[in-house]
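The structure under discussion is supplied below as structure tokens; questions concerning it will follow.
Excluded from the complex is one protein chain; the other protein chains are retained at their positions.
For chain A:
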Amino acid sequence: MVGILDVDLCGPSIPRMLGVGRQEVHQCDSGWVPVYTDAQKSLALMSIGFLLEDPDEAVVWRGPKKTALIGQFVSDVAWGELDVLLVDTPPGTSDEHLAVLENLKKQHKVDGAILVTTPQAVSTGDVRREITFCKKTGLSILGIVENMSGFVCPHCSECSNIFSKGGGEELAKLTGSIYLGAVPLDPLLCTSIEEGKDFIQTFPDSATFSAINIIAQTLLTCLQNS
């Protein structure tokens, strides 16, 4: 049983990506009921995306208001029993990150953070600062994922390193973090996400799925061991 808490209040992408873009959130005795992606309730979501009447509505909030809503998301959502709660964050080291961490720590053990980068130095340059954020706030780093790691041309199979190469692994070495693996650029993954389809069900044989699966298995082992 997995939950995803989307604390990107200005740009909430999780609802659309998981095919539940037009759902509403209801209240029950124990709080807000999360939105489930399937009848088995194996994946529960909460996002500000579900609270907006108009999907194009801008959430033009300063830090304190964002902090308050994130506090509610953590304490007032009736997640039920979960094996894993994933928290998707916007870029940065600011209100959202501090708010979600402070609120989670009040009631839960926070296993750690996965840091996602693209291969190029401009990206790893910012992720180095995110690593410092984790260290300063006592948040363990579960590992680094290098996303958009190469593109294999579907016509001729030539691999192009559109966003450079190797930065994720270098960053892991430089900072003493675990390198979880690389996920390639894949238009099929992008299209699936656009349409809110389950990429893993649709393309189980793809190299992209294999890459994501390896990372997920490594993480699960890490969580079980800790």
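In this text, contacts are C-beta pairs under 8 Å (C-beta built on N, C-alpha and C of every residue); 3 or more make two chains touch, one makes a residue touch a chain; residues count from 1.
As a working rule, contacts and distances are computed from a predicted model.
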| task | Leaving aside the chains on screen, match the unshown one to its UniProt name from "MOC2B synthase", "glutathione transferase", "DNA-directed RNA polymerase subunit" or "AAA+ ATPase domain-containing protein". | result | "AAA+ ATPase domain-containing protein"
| query | Of A:S47, A:T67 or A:S177, which residue touches the hidden chain? | reply | A:T67
| said: Just to verify: which one of A:D38, A:E57 or A:D76 makes contact with the chain not shown? | reply: A:E57
| Among A:L86, A:I178 or A:I193, which residue is in contact with the omitted chain in the full complex? | A:I193
| remark: Residues of chain A touching the missing chain are 10-11, 13, 16-17, 55-64, 66-67, 90-95, 97-98, 118, 120-122, 125-126, 128-133, 136-137, 151, 153-156, 158, 160-164, 185, 187, 190-191, 193-195
